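Accompanying notes for the structure given below.
Complex shown without one protein chain; remaining protein chains in place.
Chain IDs A and B follow the sequence of writing; residue 1 opens each chain.
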Amino acid sequence: MRMGKKGIVGSLVLAASLTLAGCGGQSTDNAASTATPSAPSTASGVSSAPASGSKLNTQLKFLSYQDNFDPETDYERQAIKDMLGVDIVPTMGNDDDKVNLILSSGQDYDMISMNNRNLLAMYAKNKAIQPLTTLIDQYGPNLKNAFTQEEWDMVSVDGEIYALPTFNYEAVTDGLIIRKDWLDKLGLPMPTTPDELYQTLKAFKEQDPGGVGKDNVIPFAYHAGEDGNLLEISGLAEAFGLGRGPTDFIEQGGKIVSGLDTPGAKEYIAYLNKLNKEDLLDPDAAASKHDKVMEKVGAGYVGAATMSCWDSGAVRALKESDPNAELAFLPPMKDPNGNQKISGTGGLYSFVIVPQASKKAADVVQYANAFLDPANYTKLILGDENVTYKVEDGKYYPIFPAFDKLNKGRWFYPVNESKMYTPLFGARARKEPEMAALWDDINAKADSYVYTPVVNQAPVVQAEQDFGQQLRTFSHEQLIKMMLDDSSLAKFDDFVKQWKEKGGQALADQYNEWYQTTK
Amino acid sequence: MIHRLTKGDRVFVAVCYTVLIVTGLLVALPVLNLISVSLSGGNLVYAGAIKLWPEQLQFDAYRYVIQSKTFFSAFRVSVIMTLLGSVLGLLLAVMAAYPLSKPGLPARKWIVLAFVFTMMFSGGIVPQYLLINKLHLLNTIWAVIFPSVTSVFNLLIVKNFFEALPGEIEEAAKIDGASQLKILFTIMLPLSKPVLATIFLFFAVGFWNDYFNARMYITDQHLMPLQVYLRTVIFEAQDPTGNFKLDQNSLRNVAPQSIINATVFLSMLPMAVLYPFLQKHFLRGMVIGSVKG
């Protein structure tokens, strides 16, 4: 090898690494120098009008998910500017790896929306984001009232609050549906237990009440093809004593255990395996994502499936080809003791952090505070009564075409809490008659059975940071295989053992530690 | 100039045509499906009932896309980015390929190796991002253009082509005392129209289709190119939680899949049209001319 070229390349690489080492070092230096632990940053110049109640006058650079609206003419942006005096500059694309790079290179966005709590802990520990506790104490009375201590804990690290939370509305949107007209045709009642469901599916297969051809009937369709699917069927899995799926953590005897440690896990997977073996499950389930499942429902082949209230398109498609078809949600299946449970939508949905480089943390907190002010809230979320929305029987309905302007409004919310939001959300849920019907149907049937998965409120424990992703990947592969294949199912105990070794036991132990402190 | 074809030749050409037509059909069918779905009524699309031609014809999907200001902004950004990037890329490729196509160039082997090496080793997103940031190129089109403009793949194709050209032309020019630059631009390039058109096309398609770089380096909505817009539309339409459902009410009878397909079709149209446009440069025989003279 000639020395010349190698030497040149070699020294280039060396030079490059030194340069980048310098780069890395620099950004850390910047971070370190502006990381004043909990000192309020009111003095840092740019914000103004700190008294809550009067309008702010500020511009905030907000980075959130990618969306397609015109920043210049968006209604919500203008509304926030007019009502709260805050000009939000929309910037887009908040993928995890991108945010990592943005924060580590010290760029001065004022607010970044995220939903990965593992990263929150890491950012806090590395001083990439600003703590907000003091600012909230000072400027955020509405914020403090909106959330409980447990809810604040979910966005805190070592006792300091590091993000403004957005909690989702509380309702049920996903559940099992069934072809009611098929049931009626066969004279069968709505199934209430997994066993009854099994018998019903068998009847669908053998008797083909829809007349689509015995070869074409898909008694049960499921979106096992979704990325990382963990066999979660809420409304069914709970009937086996599990959470939403076999790997969910549940409470048992005052302790937190993994669903895999209960007999219900094997029974549940065996149940699905049986469905598959007897041709009661869609043969393409493992390759079908949700919209594929809905396509099959809309085409009229499917007897039962998991569906959400947003799939009104499938309802319309079905009705067009068969006006007598009727889809109805099933109430959650009963477990051996007659209990019914189904998981809802509530919980932490996303949160907003303030990068270290921003000088407007106080403004961000004030914006969020003003947002939750009841005087502003409804108008910001739904617009003007009887112009963009109306209220009938205590339910909210949108008025079209005026409501279209608010379609992308959610992008701008800095914070949200579910008590105020849930009823208002009805306006979005009732955008079409079919969707409204589904929404009302499922909530009527399932509302009283909603539970919150017990670890939803837990902090991000170390084991989750270390092993969470790998565990889920591992489980995804094994669970699907066990559903499809007997020899895999026979190795169930091996799977559980491996799951524990790969960090599952550590996870359970750490959650349990936390749980004991909350009692 | 055209010799009479033998019988064997005629059979051969007929076979060629047949194979091409059959293959063309096989390849075209899914594209036909794509277009048909974009033009069909919502309920049928939802039920997956559309195969090769549209049913319940509707143009709302295309109307929706065309009326979207964001679509046109993204389209414009992509056009600018593509044009700038392709011209720059072509220039750089030619200017590197020409010297490297001369076997006598000292250290040629090592320089080519240095280029090829970068095809297999890359520092990854982090160093690249840090570099773009340090150069203050974030949120500019240059952040998307520069990383891709040094395409070694394209360079090698041009180099390959130069090497295959007869050497006498240059010799003649050198004897006349022309500088290398002059030879390159006044003699080599006019003879290289096929490869120039090809590489321009490759760069153009590369920039037009770029998603990764734009996603990584750009947050300003005004600079979002078409591919990012498209992915967002797809994501919106497929998202089951309904928070994103596209303008629900005005599109009651249009399935999200139709919107996706309409967007995909309109996005690929410019590129699909570009090549036939350039195709006149690919005809056989354009190379010859000056060799004799």
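Simple rule for what comes next: contacts are C-beta pairs under 8 Å (C-beta built on N, C-alpha and C of every residue); 3 or more make two chains touch, one makes a residue touch a chain.
Keep in mind that, in the parts below, contacts and distances are computed from a predicted model.
Chosen from "Allophanate hydrolase subunit 1", "Cytochrome P450", "Sugar ABC transporter permease" or "Predicted Zn-dependent peptidase", the protein name that UniProt gives for the omitted chain reads "Sugar ABC transporter permease". All shown chains touched by the missing chain in the whole complex, by label: A, B.
From the set B:A61, B:M81, B:L156 or B:A262, the residue in touch with the chain omitted from the display is B:L156, counting the whole complex. Contact with the chain that does not appear here is found for just one residue of B:R63, B:K102 or B:H222, B:K102. The chain not displayed touches chain A at residues 9, 12-28, 31, 96-97, 100-101, 103-104, 116, 118-119, 122, 126-128, 215-216, 218, 224-225, 282-284, 286-288, 292, 296, 299, 301, 465, 468-470, 473, 476-478, 480-481, 484-485.
Mapped onto chain B, the interface with the missing chain covers residues 1, 3, 5-6, 8-9, 12-13, 16-17, 19-21, 23-24, 26-28, 30-31, 33-34, 48, 51, 92-93, 95-96, 98-100, 102-106, 108-109, 111-124, 126-128, 130-131, 146-147, 149-150, 153, 155-157, 160-161, 163-167, 174, 179-181, 184, 194-195, 197-198, 201, 205, 209, 211, 231, 234, 260, 264, 267-268, 271-272, 275-276, 279, 281-288, 291.
Going forward, only the chains that are shown with their structure count from here on.
Computed centre separation for the pair chain A/chain B is 37 angstrom, with centres defined by C-alpha atoms. Across the complex, chain B is touched by residues 2, 4-5, 9, 16, 20, 23-24, 63, 66-71, 73, 90-93, 95, 97-98, 101, 105, 107, 173, 289-291, 294-296, 298-300, 308-311, 313-314, 316-318, 320-321, 398, 400-401, 403-404, 407, 410, 428-429, 431-432, 435 of chain A. Residues 42-49, 68-71, 73, 107, 110, 113-114, 125-127, 129-130, 133-134, 138, 215-216, 218-222, 224, 228-229, 231-233, 235-236, 238, 240-245, 247-250, 252, 255-257 of chain B are the ones touching chain A in the complex.
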